[in-house]
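One protein chain omitted, others in place.
Going in written order, the chains are labelled A, B and C, and every chain counts its residues from 1.
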Amino acid sequence: MPHKVKDIKLAKQGKINIELAQREMPVMAIIAKDFKKKQPLKNITVACCLHVTKETAVLARALAAGGAKVAICGSNPLSTQDDVAAALAQEGVNVFAWKGISNKDYYRTLNKILDFKPQIIIDDGADVISLIHSHRAELLKTLWAGQEETTTGVIRLKAMAKDGALKFPVVAINDTPTKHMFDNYYGTGQSTMDGLLRATNILLSGKVVVVAGYGYCGKGIALRAKGLGARVVVTEVDPLPALQASMDGFEVMPMARAAGIGDVFLTATGDKDVIVGRHVKLMKDGAILGNSGHFNVEINSSDLHRLSKNHRKVRGQVEEFTLKNGRHIYLIAQGRLMNLAAAEGHPSAVMDMSFADQALICEWLVKNHQRLQKRVYNVPDEIDKKVSRLKLAGMGVKIDVLTPAQKNYLASWEEGT
Amino acid sequence: MPHKVKDIKLAKQGKINIELAQREMPVMAIIAKDFKKKQPLKNITVACCLHVTKETAVLARALAAGGAKVAICGSNPLSTQDDVAAALAQEGVNVFAWKGISNKDYYRTLNKILDFKPQIIIDDGADVISLIHSHRAELLKTLWAGQEETTTGVIRLKAMAKDGALKFPVVAINDTPTKHMFDNYYGTGQSTMDGLLRATNILLSGKVVVVAGYGYCGKGIALRAKGLGARVVVTEVDPLPALQASMDGFEVMPMARAAGIGDVFLTATGDKDVIVGRHVKLMKDGAILGNSGHFNVEINSSDLHRLSKNHRKVRGQVEEFTLKNGRHIYLIAQGRLMNLAAAEGHPSAVMDMSFADQALICEWLVKNHQRLQKRVYNVPDEIDKKVSRLKLAGMGVKIDVLTPAQKNYLASWEEGT
Amino acid sequence: MPHKVKDIKLAKQGKINIELAQREMPVMAIIAKDFKKKQPLKNITVACCLHVTKETAVLARALAAGGAKVAICGSNPLSTQDDVAAALAQEGVNVFAWKGISNKDYYRTLNKILDFKPQIIIDDGADVISLIHSHRAELLKTLWAGQEETTTGVIRLKAMAKDGALKFPVVAINDTPTKHMFDNYYGTGQSTMDGLLRATNILLSGKVVVVAGYGYCGKGIALRAKGLGARVVVTEVDPLPALQASMDGFEVMPMARAAGIGDVFLTATGDKDVIVGRHVKLMKDGAILGNSGHFNVEINSSDLHRLSKNHRKVRGQVEEFTLKNGRHIYLIAQGRLMNLAAAEGHPSAVMDMSFADQALICEWLVKNHQRLQKRVYNVPDEIDKKVSRLKLAGMGVKIDVLTPAQKNYLASWEEGT
Partner (left out) sequence: MPHKVKDIKLAKQGKINIELAQREMPVMAIIAKDFKKKQPLKNITVACCLHVTKETAVLARALAAGGAKVAICGSNPLSTQDDVAAALAQEGVNVFAWKGISNKDYYRTLNKILDFKPQIIIDDGADVISLIHSHRAELLKTLWAGQEETTTGVIRLKAMAKDGALKFPVVAINDTPTKHMFDNYYGTGQSTMDGLLRATNILLSGKVVVVAGYGYCGKGIALRAKGLGARVVVTEVDPLPALQASMDGFEVMPMARAAGIGDVFLTATGDKDVIVGRHVKLMKDGAILGNSGHFNVEINSSDLHRLSKNHRKVRGQVEEFTLKNGRHIYLIAQGRLMNLAAAEGHPSAVMDMSFADQALICEWLVKNHQRLQKRVYNVPDEIDKKVSRLKLAGMGVKIDVLTPAQKNYLASWEEGT
C-alpha cells in the first residue's frame, strides 16, 4: 500500500492549492530546481511526520525532485488538508494522512512511514524519533539522522542526549534564525491580527490592545497592532524585554492595571494563567480575549466560566461570556492558537524558509552524516545564510559583496588594530 | 402587511448580531437612550432605504426608541442580512427586505415603505427620492425632507436642485467629516487589508504594495499596508496628493513603472481603467490585483481575460489568470469592492458615526424642517461636533474645555491683534 | 542709496548660504530659470517686507531673474541674516536690513522700499500694506496689488475689505494648501523635534511626550515624536481632532491628567494658557516644556516664576525652574517658538513651496491685476497645482496623466450616472 488518503478525487483542488503555495515559496522553488539537476538525495529515503498542508507538499515535492523516496504522515489529527494529501498521493508520494484520524490509526501511520527504512527522519514534536527509540530499534542500522522542528521536541531530545540516551544525531531546525526570527516575528505578528479581524471584524483604530509577552511573537503582534492604528499596552515579567517595549514607545504595566484599560487582550507568553479571574473582573464591558501562544493555558477559561452567569457562541470563532457583574467578555477560539484557529496560520512565504532549512539539511546530512555524533546539532551557519540568500534572490533583492580589501580590514580589525 | 422577510425564525441569530454591533456603537447607544427619554421623533414616520445589516438595525432601533414609526427596505439586492431583517420584523419594525430580491420586488419594496407616508426619507443612492419625484408626487404634501448617504446620490440631487427640479430639502450626510473622514480613511484602510488577507493569506512583510489613488481611501490603505510591513508605492494623477504621498515617505511613480515592481495592486481612485492590459503585461508572475473603489471599473478585467490563455478560480475570492506570456495574475473578488466582497465591510465602530449623523439629523429636521428650502443642505457643524463628542465619550476619552479667557483670546486674535 | 546692510564684506559667506538653500529649493530653481527666459516681471517693481534669510534671497533672485526691480526690507528686528543681506546687496538688490535694527529704523526701511514705487507688495504681517493705507496714499496710483503671508495679516485684511477700507487687491498666500499643509505639518513637525533635541539632547525613546493641540502643527509634532520612539499623549479642546488623535492610536486626555504623566510638553494650539500653574504643580521632577505656537503665551511663564523658589539658565536654550515643591521644570527658549529659537526654523525645502506661490502670484498679477477688485483673493487652484507639480519634478518624481476616456468617466460620474 503506497498511500492512504481520504479521497483521491480531491487531488485536483489539492494540486491548485500546492501551486498557490509554491508561488509564495521562491526558496523552495530554487532548491527544487537545483535538487532536480543535482539529485543530491538519490537513493535516500526520507520519512516525514508533519502537518500535511500545501506548504508541506511543496517540501515533499522538492525532496522527491532531489531523488528521494518520500514517505509522509500527519503530525496532528486535525491539521491534514485532504485535498493536498490526495494530490501528493497521485504524484507518487507515499502519504498516509487524513483529517480526523483516530489515535490508533495515527500510530499506525507513524509505523507505516518507518517501514520504508528511512535514512532521514523529519519530525515535528519528536513522536517518530521516540517511536524508533522505543519500538523500532531495528531501524537504527540504516538511519542516519533526524530533524526536529519544534521547541518542545528539541528540549526533549537535548535531555535525552545529555543522559546518553539519544541513539542517532538530530538537527534542531527550530533554533536557527531563519526559522524562529521570521516565523515568530513576522508570521505570528500578521496572522494574529488576521485572526482577530476574521473572528471579530472590529476596528482597531482607537482601540487599546494589551499584548502579554514581549518575546519574538509578542514583539511582532505589538508592531502590527500599532501598524493597524491601535494604542498598544505591553505586559511582561522579564525586565529586559519590558524595557525594550518601553523604549519602543509602548506603555508597560502589570496585567492587573492593563485589565481595566484594554479593549483587546492578546497573550503570547508561553506560560499559563496570564489572564485569570481577578483580571477578568476588572475588564471593561466588551473586552476581547485571544491567545497566540502554543497552548490554550494562557487565558484561564475555567475562570471565565466560573465568573459567568451566561455563555454563548456569537460568531464562528467567538464566545460571549456574560459575567455576574453584567459585563460581556468575548473569547476567541476558546483560547486556542488564534492565528491558526481563526485565520490560516503562517503564510506560505514564512514556511518557505523553515522548509528550506529542512530540505538543505537533508542534502547536508548526505554529505556529513558519517562524521556526526549522537547529539543535537544546530543548523550550520552557512545553511542559514544560504536560505537568507535564496529568499532574497526569490524576492528579486540584490545585495553587496565584500571586496577582498574589505574582508581583510574586518579580519585585521577583529584581531585588534 | 407590516413586514416581509426571508424567515422570521432567523430572528434569534439576528438579535445576537445586532447586540454585537451595538457594543461597538457607543454613540448610537447614547443617542438611543436620549431619544428614548426625550421622544423627539414622536408621531414621525421615517422611511429608510439602506443595506439591511446589523448596524442599520441599530439605527432603526434608535429611531424607534425616539418615537418614530420606521419602515425599511434594502438598498441593494445582495446586501440584506436575513437574520437581522427577521429580528427587526419581530421587534415591530416594518421591514421589507431579503437577500437575492428580484429587481421587480426591489421596486415594490421601495413603494411599500413610501406607503407609510413618511415625513423623513433616509436614502442610499437616491432611488427613493427619485421615485417620489417621478411616481409618488402625492407624498410631497406630508414629506418634510430627505437624507442622502452617497457621493453619487448627492451629486445627482445637487444637479436637480440647480435646475430647480428638487421638490423637497435634502441633507447630504456623505459630506460631513465624521462620515467621510472616518469611513474612508480608517474604515476602508483596515477593511481593504482585511479583505486582502482573507482572500489570499499572503505575508505582507517584504511585499511591494502599489496603491493607486491617494485620496482619503488610498491614504488609509497605504498607511495600513505600511503598518503591516509592506513597502508601499503610490500612483496618482493629481500633483498635490502625489506630493503628500512623497512627503509621507512613499515612492510615487506612474503605474507603467509600478506595474513591474508591485506584488500587490490596490485601486481606490474613483476612475476607470487604472489598471489595464498594458500594465498587466509588465507585471511579475504572481501579482495580485484588488479594488476598493465603489465600482468594478478600476481594474479592466476584460483586458485580463483578453490577455489570458487560461482562467480559473483558485480560492473563494481569487481568480487566477494565466497570461499568454506564461505569468499568473490573481484577481480578488472580480475587481469588485474587496473590503465588502472579501471581508465584512466597514466595522460597526465606523458605521456608529455615519448613522449617528443620520439619527441626529432626524431630530434636527423635526425642529428645522419648516424653515428649509428645496435644496441640498450640509450637516450643521454642531451635529458633527456632537457626534465627535459622543464618540469620545463612548470610547471613555475626556478632553479639555476652553476657559472664558481662552475663548476670548481666540476671538480677539481672530479679529486681528 | 541703493542698499543699507551691516557689512558688505559678509557677502562671501552669504553667497554660500544662498547657494545651499538653492539646492534644497528646486521649485524656485525651475521658476527662476523660466523667469529668466520669459522675463514676465520686466519693468515691474516688487517691494518685499520679509525675514531676510537665505531662502528669501532665493525668492529675491528669482524675481530679479524675471526682470523685476526688487527692493527688500526685514519683517522682524532679529531675523535678518547679515551675510545674506550683504550678498543680496552685492548682487544689486535694493536691500535695507540688518539684525538688531531699531524700531525707528525699521519704519524708515519700510518707507525706503516704498520709495521705489512698487507695482507689487509682498508682505509678512501686513505692516507695509498698513503703512500705504495710512501714510503713503500717493502710491495707490501705481500699485497693483499686495500679497500677504501670515494668518494674522490675512485676517486683518479681510476685516478691512469687509468694511470697504481696503484700497487695493491682496492675495492671501497663507491659505493655500501648498503653504500651510507642508509648512505646518512636515515643517513644524520636524523642526520642533529638532529644537527639542538641540535644546536638551534627551533620548526620546521611552519618554512620554504630551502634544497640546492636534491641528496641522500638532499632528506633525505627534507623528514625529512617535517616529522617534516616544509614547505620545494628545490634549485637545475640539472633539473632532481629539477623535482623530484617538483613531491615530494616541492617548487623548485633559491637560490636568496629562500633566502628571508627561516627560515633555509641547504646545501648538494658537491659544494662551494651555499650560498654567495648576498643571505645573502636578508635573514630574524633570519635566520639559516647549512651545511651537506663534506667540509665547501658550505656556504661562509667569506662573512658572511664581511657583519657583529658584531659577537659572542651565543650557543655551534651557531654563531650570526649581519649584517650591522641590521639583525641577525645564523651559525651552522662554516659551517662544522653539523650532526657530532652538533650531533653525523651517528647512529650505518647505520654504521652496511658499515662496514659489509668491513668485508665481507676481507673474499672475502681471496678467490679471486689471480685472481684480479691492478685496482678498485666494491663490488660484492652478497655481497651487503648478507648485505641487514643480516640486514633484524637482524631486524627480513622475505621476500618471488621465486619458481622455478617464477624464470623461470622471466628468460624467460627477454629473451622476
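Note that a contact is a pair of C-beta atoms (placed from the backbone, for glycine too) under 8 Å apart; a residue touches a chain by one contact, two chains touch by 3 or more.
If you're wondering where the values come from, they're calculated on a predicted model, not measured in any experiment.
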Which of C:99, C:281, C:328 or C:398 contacts the chain that the document leaves out: C:328
Residue among A:8, A:30 or A:181 touching the omitted chain: A:181
Among A:78, A:137, A:165 or A:397, the residue in touch with the chain that has been omitted: A:397
Which of C:194, C:251 or C:384 contacts the chain that the document leaves out: C:194
Residues from subunit B at the interface with the omitted partner, ascending: 205-206, 226, 229-232, 243, 246-251
Residue numbers in subunit A that touch the chain omitted from display: 152, 155-156, 159, 177-178, 181-182, 186, 235-240, 242-244, 246-247, 252-255, 257, 270-273, 297, 384-385, 388-389, 391-392, 395, 397-403, 405-406, 409-410, 413-417
Footprint left on subunit C by the chain that the document does not show: 16-17, 19-20, 23-24, 186-187, 189-190, 193-194, 197-198, 201-206, 224, 226-229, 284-286, 312, 314-315, 328, 343-344, 347-350, 395-396
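Definition applied: only the chains that are shown with their structure count from here on.
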Distance from subunit C to subunit A - Cα centre to Cα centre, in angstrom: 54
Gap in Å, rounded to a whole number, between the CA centres of subunit B and subunit A: 38
Shared-contact residues (touching 2 or more other chains) in subunit A: 205-206, 226, 229
